[in-house]
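Left out: one protein chain. Kept in place: all the others.
Letters A, B and C mark the chains in the order given here, with residues in each chain numbered from 1 onward.
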Amino acid sequence: MTRILITGGLVITAAEELLADVLIEDQQIVALASTGSEVAAGWTADRVIDATGRYVIPGGVDAHTHMELPFGGTSASDTFETGTRAAAWGGTTTIVDFAVQPVGGSLRAGLDSWHAKAEGNCAIDYAFHTIVSDVTEEVLKELDLLTESGESTSFKLFMAYPGVFYSDDGKILRAMQRCAGNGGLIMMHAENGIAIDVLVEQALAAGHTDPRYHGEVRRELLEAEATHRAIKLAQVAGSPLYVVHVSAASALAELATARDQGLPVFGETCPQYLFLSTDDLARPGFEGAKYVCSTPLRPREHQAELWKGLRTDDLQVVSTDHCPFCFVGQKELGRGDFSKIPNGLPGVENRMDLLHQAVVEGRISRRRWIEIACAAPARMFGLYPRKGTIAPGADADVVVYDPGATQTISATTHHMNVDYSAYEGRRLTGRVELVLSRGNVLLEEGRWLGRAGHGGFLRRGTCQYLS
Amino acid sequence: MTRILITGGLVITAAEELLADVLIEDQQIVALASTGSEVAAGWTADRVIDATGRYVIPGGVDAHTHMELPFGGTSASDTFETGTRAAAWGGTTTIVDFAVQPVGGSLRAGLDSWHAKAEGNCAIDYAFHTIVSDVTEEVLKELDLLTESGESTSFKLFMAYPGVFYSDDGKILRAMQRCAGNGGLIMMHAENGIAIDVLVEQALAAGHTDPRYHGEVRRELLEAEATHRAIKLAQVAGSPLYVVHVSAASALAELATARDQGLPVFGETCPQYLFLSTDDLARPGFEGAKYVCSTPLRPREHQAELWKGLRTDDLQVVSTDHCPFCFVGQKELGRGDFSKIPNGLPGVENRMDLLHQAVVEGRISRRRWIEIACAAPARMFGLYPRKGTIAPGADADVVVYDPGATQTISATTHHMNVDYSAYEGRRLTGRVELVLSRGNVLLEEGRWLGRAGHGGFLRRGTCQYLS
Amino acid sequence: MTRILITGGLVITAAEELLADVLIEDQQIVALASTGSEVAAGWTADRVIDATGRYVIPGGVDAHTHMELPFGGTSASDTFETGTRAAAWGGTTTIVDFAVQPVGGSLRAGLDSWHAKAEGNCAIDYAFHTIVSDVTEEVLKELDLLTESGESTSFKLFMAYPGVFYSDDGKILRAMQRCAGNGGLIMMHAENGIAIDVLVEQALAAGHTDPRYHGEVRRELLEAEATHRAIKLAQVAGSPLYVVHVSAASALAELATARDQGLPVFGETCPQYLFLSTDDLARPGFEGAKYVCSTPLRPREHQAELWKGLRTDDLQVVSTDHCPFCFVGQKELGRGDFSKIPNGLPGVENRMDLLHQAVVEGRISRRRWIEIACAAPARMFGLYPRKGTIAPGADADVVVYDPGATQTISATTHHMNVDYSAYEGRRLTGRVELVLSRGNVLLEEGRWLGRAGHGGFLRRGTCQYLS
Partner (left out) sequence: MTRILITGGLVITAAEELLADVLIEDQQIVALASTGSEVAAGWTADRVIDATGRYVIPGGVDAHTHMELPFGGTSASDTFETGTRAAAWGGTTTIVDFAVQPVGGSLRAGLDSWHAKAEGNCAIDYAFHTIVSDVTEEVLKELDLLTESGESTSFKLFMAYPGVFYSDDGKILRAMQRCAGNGGLIMMHAENGIAIDVLVEQALAAGHTDPRYHGEVRRELLEAEATHRAIKLAQVAGSPLYVVHVSAASALAELATARDQGLPVFGETCPQYLFLSTDDLARPGFEGAKYVCSTPLRPREHQAELWKGLRTDDLQVVSTDHCPFCFVGQKELGRGDFSKIPNGLPGVENRMDLLHQAVVEGRISRRRWIEIACAAPARMFGLYPRKGTIAPGADADVVVYDPGATQTISATTHHMNVDYSAYEGRRLTGRVELVLSRGNVLLEEGRWLGRAGHGGFLRRGTCQYLS
């Protein structure tokens, strides 16, 4: 048995801030003791990490990534290898990626294919949601099987992208009904894609081809409408609902209303919606293409509402929707036609730091930082308390974080496999100093000690907000 | 020139209650004068109708009827001849019926077909809305043409009935965008038919075949959802919206919210939703089939909310959605499968009296009675002040109404061509005594003096609530 | 009998727009006939007024004026003589002023005193609300008596002005309970005066003495709070409620919510809140004092919300709260202490024209103009249809209005007895051309033909929105 002892740090979880020493035996945290207590003083270890003046926090859980996702004739530029390594550099030690049901195929086939991409390549632990492209009788049965086995207990449906991932309201209802019974969680991309496609066609016909029109046609009202509709369908089905990448204040308002009614409705937003805006999408030249993602960036005034939602717990989770495409060769596919720009932004490496910046700026508390970035995603997707907290029995996924260090985000220094950063030049206070994954040091003093294949696949329980 | 003088009655319009004499020259009302004034005393006429102790009201305007509508392999049992005669018996002197775009055909074709049914057969004046079954580029152009010519300035779309009248959100958006520009009014059947069809299939599979399941599968939440969605699409398009046959309190709440925001959103309800309920739909045997219509009847507690909506003007119009099917041979098509019961109720003859009963019971004022039954539908569909009021210049469509007479509704005495009454045995206070249509007496002392062919087709202006 | 005939104009009421000739016999309108009809062609009269190209509208009803009101050690500068003459110049033919219960005295005493001021001095008809300064057992009985006799059927209470007019919630509740039974209407000045007085004291202590601080201390939230509280007290009492001079968007939102619930709650706003803003209150020097009134002017963005409220009928009435104080010698009392500036603005002469300007600018329709300025105040305070409409049986208070004439508002040309205009230099389209009060011409071709003493006291019925 190997013992690691982290001493003298401020242990921060979603619930507590403690001056405590953390004892790790092999892959698990086994004990916490008050720093300076007699019992702590008696602890010995193979390695002692001095965290004095540092935060000791759970490794981040990023519940929304798309490594190697085929999209629009190209693929997201991070592999599971490059992407999970970048995640670890940013203090994230668990990702939940999306296996895609192939056209005409089964969820099983999608998972097999994604397992093949990930297995042996990940630096950190990983799990899979499943993207349901077509709700058939067979797929409904798979929802039961996968939830039962824990291989995938959450299933994403799309109200956008007709002809690709789109499910109509009947298919959505059927999937929700099934999950009402089996404990699975429906995740929803909530935009009225049928209406948006009309506006896309009209915009292109009018010669409005620049990236900023991507934001204009994907109208805020159409995100709010779809969010409302998804909530009502879930209410009819008696199922819970998790809305991904909420970007519009009015969509958030729909979630808040539902939650006031006591409905089991949850929401996620992403750093890009908290820190970027349509101003970025409207950057001159074709620069705006770097900021094309769906739901789109919104006008700046939405940011304050999203922060408010994070404080009021009407939004529970901040994930990245990490889906990077290089500007050169990938984003450029959409020159002259914004609808051909691959949708997605890089971010898996930046999330923990950007959210800590919000702590520095007084937008959220330290505990809320850990809650939205670690504990809540772990609870939401059945990984808690194995992931998302510092507690006896938890996996030893621990980050030593220096709250006073400063850094400047840049594509020249980041570890994601993409040729630009959406946050280029942004100066932040706070920095990851050391990262443990199940007791293994991945990162220390700026050196990478991790390895592809250390990360293992995580079976999951069901959503822990429902019990 | 023929002069008719109606003396001594209480003239009631949406705005006024006056003791006034009404002078008609040929087909028009030309003057009102205070009863007993010198000027009135000097008036002479070919015929003087003494209305002392009676109400003198505008003829009713029923903005939602379906005479001879083919539906579910059969046809609504009232022809334009029988239906308009029954309307007149009930104090209604104008109907707006729906011409249906044939599958693969044009709106023009639908109108031609409906003109052929109506022309020469109507006892009262009539106009047409158009039901848009498929929104094509050609149809969009027809929306302009028909609005311009006044042949039809309102267009009904369906969010229900997939595979029949259903339009998806993209088609709806396109039609709304067109009407945002041309002044036309989109009328919406707001139920999420895609989701409902899933529930229908599941209900039948579970052996739930009785009429009452018609009400259960057409969930209130799915009417409210569709209403919300229609409002949002109209907001995106910048167009007005008129929601037909609102039956659910929560759908009404969506309208109220939109109207509070100042949006040009309007709503109609029908006597069946104000006076009947799921109790009727659940009558034993197959009796419930008599009460199958869509949107369906709702639990009794919705009635109070609808009455409130009529008082607060969140609902503007009460129409009948008159669409009668005989119990024997028509409703019976759905024995053993509620989804095969033809949807629709008779009512064109009962509307004015039922709403007067609400006056008697203190639910609405006399002026509001006239507003929701005469003036508002006329304004909504571009017929005011020709129809819907008693004023100089208006058509002489006048009803002398005895507020103290009593009657009992019954299929044995009604004039609609249908073998049952939805209000059988209901005792009412108030009764139509005499009916004029453009100065012609249709009905007097219980005798029918009208004739098929007296009624003419009405070209219309655009919605008068938008200016 | 004298007959006047007004021919060829567009008769506009709250409900209709008609090309009609209007026949007056002595003091009343007795008949309307279609212009050009045979019957109209046969009419003869002592005087024929050609209104071709003009609007023929009901005389305005200003339901909120304060002539000769003692306030803050001075008195409103318009007497009943000067004020009613100015009203007529502006197309208003009825005012409802406020008789004030003297400290320690009865409502009777207040009415006696106000009758003495008005009788024989008014150019137009007038009525009285009563300001209740102290709710005693005796006063509660007077609420019954006055409502019964029609001498005053509406009673104003203040949640502002502690130590002067202020009633606490218990007194308000008692008065409301009484009116729930007797049909009287409680009018409320809804501002939390107790809290405001704390802020006034603190502002003055901090040296914030300029007029603009008047607006800052009378916080929007404190108008909304009081409005909400008044509504809840009325709900407890089961009484209707009329909130005077609503200026804040959030106060209006409280009314809208109550009305959505079907509560008999009504609201009035004033031209100053629709056309002026805190920008005026913050004018340099002591100019802002000209714009000191309570509730105060609000930031400019509130105007759009108030216009919306007028369109959605969440506000029913536009009155002036006419309460003029000269800048020299009166407003100046508050130099160095905004709390000593007499509260009130002149406006009785400008209301009809300013609201017509809103018609010109497309904010409201012509019919809505007449409704909010004539018909609704008449209905609200039991004067309809004697006042507020053009109909057989109505008083012949008629204005011939030239919609195309232009004018510039100025203190140099207005007829109010005050040395400034709140709308100085504002250019308007539309102008009063001729004014009749009960068949007497008050004003014609820019000449004053009226006389003090023509106007008579009006007994009133109860609020006509409650039946």
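In the analysis below, a residue touches a chain if its C-beta (ideal position, glycine included) is under 8 Å from a C-beta of that chain, and two chains touch if they have at least 3 such contacts.
Being a predicted model, the structure only gives us computed values, none of them experimental.
Within the full complex, the chain left out of the display contacts the shown chains A, C. Here one chain is not drawn; of A:Q27, A:T74, A:T136 or A:S365, the residue touching it is A:S365.
The chain omitted from view is touched by exactly one of A:I131, A:A256, A:L274 or A:L458, namely A:A256. Checked against the full complex, the one of A:G181, A:G393 or A:G453 touching the unshown chain is A:G393. When the missing chain is restored to the complex, the residue among C:R85, C:H129, C:K156 or C:R174 that touches it is C:R174.
Among A:R311, A:K340 or A:R426, the one in contact with the hidden chain is A:R311.
With the whole complex as reference, residues 1, 13-20, 23, 25, 28, 30-34, 37-40, 43, 256, 259-260, 262, 308, 311-314, 365, 375, 385, 389, 391-393, 467 of chain A touch the missing chain. Taking the complete complex into account, residues 168-170, 173-174, 192, 194-195, 197-199, 219, 221-222, 224-225, 228-229, 232-233, 235-236 of chain C touch the chain not shown.
Note that only the chains that are shown with their structure count from here on.
With steps allowed only between chains in touch, the distance from chain A over to chain C comes to 2. Per-chain Cα centroids separate chain A from chain C by 59 Å. If you average the CA atoms of chain B and of chain C, the two centres end up 39 Å from each other.
Chain contacts: chain A has no residue touching two or more partner chains.
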